[in-house]
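The complex appears here minus one protein chain, its other protein chains still in place.
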Amino acid sequence: MLKLETRPQPSRLWTYVAPLLAVVITMLAGAALFAALGKDPVAAIATIFWQPLFGEFAHYYRPQLLIKGAPLVLIAIGLSLGFRAGIWNIGAEGQYIMGALCGAAVALALYPMENGLIFPLMVLAGALGGWIWAMIPAVLKLWFGTNEILVSLMLVYVAEQFLAAMALGPMRNPDGRGFPGSRNLRQYESAHNAELISGTGMHWGVVAALIAVILAYVLLTRHSLGYQIRLTGQSPRAARFAGVRTARLVLVCLGSAGALAGMAGMFEVSGPAGQVTIDFNVGYGFTAIIVAFLGRLHPVGILAAGLLMALTYIGGEIAQSNLGLPAAAIQVFQGMLLFFLLAVDVLTNYRIRIVTREAA
Amino acid sequence: MDLGSISPALLLASLMVAATPILLAALGELVVERAGVLNLGVEGMMITGAICGFAMAVNSGSPLVGFVAAAAVGAALSLLFALLTQFALANQVASGLALTLFGLGLSALLGQGYVGIKPPRTPRLDIPVLGDIPFLGRVLFSHDLVVYLGLALAGLIWWMLKYSHAGMVLRAVGENHHAAHALGYKVVRIRVLAILFGGACAGLGGAYLSLVRVPQWTEGMTSGAGWIALALVVFASWKAGRVLLGAWLFGGVAVLQLNLQAAGIAIPVEYLSMSPYLVTILVLVTMSADKSRAPASLGRIFHASQ
Partner (left out) sequence: MKITHSLATAALALGLATGALAQDKTKVGFIYVGPIGDGGWTYEHDKGRLAVEEHFGDRVETVYRESVPEGADAERAISQMALQGADLIFTTSFGFMEPTLAVAEKFPNVKFEHATGYKTAPNVSTYSARFYEGRAVQGHIAGQMTESDVIGYIASYPIPEVIRGINAAFLHARAVNPEVEFRIIWAYTWFDPAKEADAATALIEQGADVILQHTDSTAPQAAAEKAGDVITFGQASDMAEYAPMPRVSSIIDNWAPYYIERTEAVMSGTWESQQIWHGIAEGMVEIGEITDAVPEDVREEALALEQSMADGDYHPFTGPIARQDGSAWLAEGEVAEDDTLLGMDFYVEGLSGQIPN
């Protein structure tokens, strides 16, 4: 029978090989799925993984990878700090919404004034909105010992309803003929999160994501707070003996995750999305959780995982329109990729032994 | 404004129906969480149960076959989650989210041929004598079998957790898996069984939507019911009786707001729709004083390293 044996240290080799293995297995399983649907499996797989990067229109898709990947990376970086310390914030979707709403609120309140300070102010408001939303589970955890997984999840639904109320009510575009949805911030110069260099997809959100990756890396490897985070995650008891103040850690981890998610929402609403609408949130907050795990909670890994995730989204979209694959098939394909990535992870931390049971 | 046009008996009767899918799914998840496992894939299992139950009912002409198939498929899907989390020791939050994504896609794929078809009708049990009692008869005794199954399941799980040996073992595993393991309980086996049960219940709940409550198949038709079921378990502080109350509350808010609107009463719909979630948070806070807290090992990975 098979038996798992804990490795003294995560295998370095498998850390790199496992994700590749998962991608290969997914390709095989995906090919079978696409073939079963009557599509050319090789073409489908090639479309998903090749076209966005090196295909005919790669000049358009490569920037799109950044646009799709940036919010995922930004949110996942924030989440990973908490996850490392055993603090489970799964309400990033709500923090993302609140950040977008606060950022947009600043812009809509100041419209049509043009001023260079408006955008920085929006970034602050966005971060603040997400931060406040994340502080609710943090404070409740510290005061009452409530479970932050559940409180942060509940707050996602509250935020979604609040978003609908805003899009239909106070934030509705007064010139929009009564349709729900705010003004288009892309047409409001001071509030527009435009591409920094045209045609590259680089907007402030991408820059922020990259800065977040670097800061997180420095924090985790060079700073004592990073050490405390890692220690708490590995052994809460040991951390307490070592003098780690758990309360401060909860506030810092949830707070930074909330602020980053809020900023991601703000960059999205003022750039790629452009306006507050009822369906503004498309699940970045939840997908980012997966990205954080795929990236093994390591800043560089998260960067790679975010881009991989973006690749399957964009490649999947191309496959839909080029090959007529149903949207559902792409969703299944993504689900399989995640399953396999999670499954092969076991090889990094454990060794599989074949044990022959001796007769008693 | 015409409050008089709301009939309390009919309102309560439709509340029972509206509550059933989330009740079933939440009861399943309750058992899973009591075993110390957090499966966020409820939505995915529900919707896959909805289409598979629907398809089997349409093809066989029997709703019963549909419900059985839905439970089986829900369990099968949850087996994936069990393999990942119990054998490959993957993170439960991520695995559950992946399961939801997978289930939503799979159901849409399977359901492509079933749009616009009417399912065979699930008969309503009009219980002869009891059904004729004024008010109570309509509220309690004129539903289909699955409504009663939900109620019975709530009772059964309550009894099991509180009085049976199996329930005690389940709770022990959820509270402290290392201690349970030391006592000789098969932690992984018990958890896998709980996960399978949870999957079957979620599948049933989904099938109730597609076969009775709506009844038809459309992509994404659960629209968040699985997440509500998750909220419900928390709201109920992991107690079966409170899950039942919670299901009525959550179902009730939805039905009541529609009824108030129909009666011409202007209500802020979004703010009312938030309220069950805010109440749940409130419950979590007040519960902290109580000793009935979340299972201590909830969401933790168990690996018996000898």
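First chain written, first letter: the chains are A and B, and each begins at residue 1.
Everything that follows uses one rule, which is that a residue touches a chain if its C-beta (ideal position, glycine included) is under 8 Å from a C-beta of that chain, and two chains touch if they have at least 3 such contacts.
Just so we're clear, the structure is a prediction, and the values are computed from it rather than from any experiment.
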Would you indicate which residue among A:G181, A:G233, A:G285 or A:G335 is in contact with the undisplayed chain?
A:G181
Touch criterion as defined above, residue of A:G69, A:G233, A:P272 or A:G335 at the omitted chain:
A:P272
Had the left-out chain been drawn, it would touch chain B at residues 1, 5-7, 10-11, 14, 18, 108, 111-112, 115-118, 209, 213-216, 218-223, 225, 254-255, 258-259, 261-264, 266, 268-270
Residues on chain A facing the left-out chain by the touch rule are 57, 60, 64, 67-68, 164, 168-169, 172, 177-181, 184, 186, 268, 271-275, 277-280, 282, 314, 317-318, 320-322, 324, 326-328
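Everything below uses one rule, namely that only the chains that are shown with their structure count from here on.
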Centroid distance [mean C-alpha coordinates] between chain B and chain A, Å:
28
Within their complex, chain A touches chain B through residues 4-6, 37, 88, 90, 140, 144-147, 149-151, 153-155, 157-158, 161-162, 164-165, 168, 286, 289-290, 293-294, 326-336, 338-339, 342-346, 349-350
Interface residues, chain B side, partner chain A - complex:
38, 40, 80, 83-84, 87-91, 93-95, 97-99, 101-109, 112, 219, 227, 230-231, 234, 268, 270-271, 273-274, 277-278, 280-281, 284-285, 287-289, 293-294, 298-299, 303, 305
